[in-house]
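Taken from a larger complex, these chains appear in their original positions, while the remainder are omitted.
Think of it as A and B in the order they're written, each chain with its own count starting at 1.
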Amino acid sequence: MPVEGCQIGEGTVIHHPELSNIYNAKIGKECRFGAFVDIGPCEIGDWCNIQARAFIPQGVILRNRVFVGPGVIFCNDKYPPSGGGWKGYPPTEVKNNASIGAGAIILPGLTIGICARIGAGSIVTKDVGDGEEWILNGLSRKSSSTESSSTDLKCQPWRKRWRPTSA
Amino acid sequence: MPVEGCQIGEGTVIHHPELSNIYNAKIGKECRFGAFVDIGPCEIGDWCNIQARAFIPQGVILRNRVFVGPGVIFCNDKYPPSGGGWKGYPPTEVKNNASIGAGAIILPGLTIGICARIGAGSIVTKDVGDGEEWILNGLSRKSSSTESSSTDLKCQPWRKRWRPTSA
């Protein structure tokens, strides 16, 4: 039962369903999922690329064209108990075209802006603005040019490489 | 053979035995294990919550009601070789009601105190006292009030949420 109870859009590829744990998620079209992902009842948009071993639990919303690197963990509880249920934290929202580097950890209830870039291994403890870059524990933060962050259609160098398999 | 040679207490739930690697461990009652966990010949108490992708090798002792977040890694060798056997480091002990945040890494041979809280993504290089909080690489450490750390029965806000399924 490694993929169950999900609503999955057309063209989305789960590369290793037998090595995945995906349940009750709402997933858009033309996304890709690597091996060993653990995806709970979250909401994932279109054209997202979820790399191996990502952990995305209930309470997370990814918009469109989001990159989630290998081993990324989204938290959904600030003070997790050993027992008791999840209290329903405010959701974490990752906006269009944001890119989250390998092994980053995202604390609960945050917003990551359009085209934001999260460095590999970062621990994200605060909101990250549109076009902003967050490195490590936030000691280094810089914004992209206003122009580049002003729209999610032309905001990233790598955006140009994006070639959806359909319109 | 993803779960083998273990002694497992009553009421413990391994959510995805087919996606787990649990061997020769001694596990107490009413624990919960997420997907993709890798659990060696360690010792786990009662009512522990082990989230997805946790790595707990030989030489680790978890007492009761310990929370281990997703992707947490316990090390058991300070200078790991590419070859040769494990030398039998002093064990790492995590005491009652401690909570270890997502993706934290615990170096070998340490003690983590009663009700201690380890922040997500932390690298724990030293002992953490009862009721103490350890953030990132230990730059920020603070203790809870004496009262709150004086007993493991009333030490954590989240303790109140704990509802065992049996007495």
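One rule holds in what follows: a residue touches a chain if its C-beta (ideal position, glycine included) is under 8 Å from a C-beta of that chain, and two chains touch if they have at least 3 such contacts.
Model, not experiment: these values are computed from the prediction.
Note on stoichiometry: the full complex in this file contains 3 copies of its one protein sequence, with 2 placed in the shown coordinates.
As a working rule, only the chains that are shown with their structure count from here on.
Here the spacing of subunit A and subunit B, counted between their Cα centres, is 26 Å. Considering their complex, residues 2, 19, 21, 36, 38, 53, 55, 57, 71, 73, 75, 79-85, 87, 103, 105, 107, 123, 137 of subunit A touch subunit B. Residues of subunit B that touch subunit A in their complex: 16, 18-19, 34-36, 47-49, 52-53, 65-67, 69-71, 97, 99, 101-103, 117, 120-121, 136, 156-159, 161-164.
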